[in-house]
Each structure stands twice: as structure tokens, then as C-alpha cells.
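For this view, one protein chain was removed and the others were kept in their places.
What follows is chain A.
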Amino acid sequence: MIKFLLMVNKQGQTRLSKYYEQVDIEKRPSLETDVVKRCLSRKKEECSFVEYKDFRLVYRQYAALFIVVGISDTENELSIYELVHNFVEVLDKYFSRVVSSIMFNLDKVHIIIDEIIQNGHIVETNKNRILAPLLALDKMAEAH
């Protein structure tokens, strides 16, 4: 079960956050800071999974962008690690340059995530199908 997904930059600033378990808005920044600190402090040769409280973090770095996923400990870490990559490939397919584009297209990135993960479960991983609704939206907005 996926608990949250974070995208942060190297400075630890949150670029996007999506929670699948209720967390008060006020508490999110401190949780995020804490989580990011754990991940950023890890060395390259160390493994990409971190224990954090009673759950686990899976993180992956793309240039200056970190993607961190919080999961329950029954989840398969490696499959989440690859899910992150699949997600990035989708972003890559849609945006031409991922790292900066996501900042200014918060809404679209969210729409993409909504297609991939729901209620903490992976619901779609087929890239074409993930993008289909968003592409259709774009087309309709164009026609307007």
C-alpha cells in the first residue's frame, strides 16, 4: 500500500505531494522535511529503501529531482522503485523536459498520478492508457 508520493528538489523543497492516507495539512511540511532529510543524506552506494517509523521509503533520483514514495512494509519495494521509473517515463513521454516542466504543470502531473495510483494501489501502468485521458483533455481544450 502506497502512503504518499513526494517530488522534491535537491534543496529539499517540495515540488509535488500526494497523500493516500489522511495527514493534516499543518503536519505535512515537517513530515516532508524529515522524509527528505532521510533520503538526501544517503550515499549513492547505499540502498534506495529507507525505514522510516513504521513504514518504508523508496526513493529515486533524477538529476536534481527526487521522487520519494512512502509504503507500508508489506509492499514490494523494488516494484515501487520501478513504478517510479515508469511514472518518470510517462512524464518524459508527455513533457519534453521533465524536471522543470513538472513545476509549472502541477495540475497535469497530478492528473497523470491519478491515473497511475488510486487509494494507495497501482491501478494503471500502461503508458498509453495513463496518458489517454490527459491527451483527450488537451485536445478538447484546444478546440475551445
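A few comments on the model shown:
Operating definition for what follows: contacts are C-beta pairs under 8 Å (C-beta built on N, C-alpha and C of every residue); 3 or more make two chains touch, one makes a residue touch a chain; residues count from 1.
We take it that contacts and distances are computed from a predicted model.
Missing chain, UniProt protein name, picked from "Centromere protein T", "GPI transamidase component PIG-S", "Dynein regulatory complex protein 1" or "Adaptor related protein complex 4 subunit epsilon 1": "Adaptor related protein complex 4 subunit epsilon 1". Contacts to the hidden chain, counted on chain A, fall at residues 3-4, 9, 11, 13-14, 16-19, 21-31, 45-55, 76-79, 81-83, 86, 94-97, 100-101, 103-108, 110-111, 114-115, 118-119, 121-129, 132-133, 135-142, 144.
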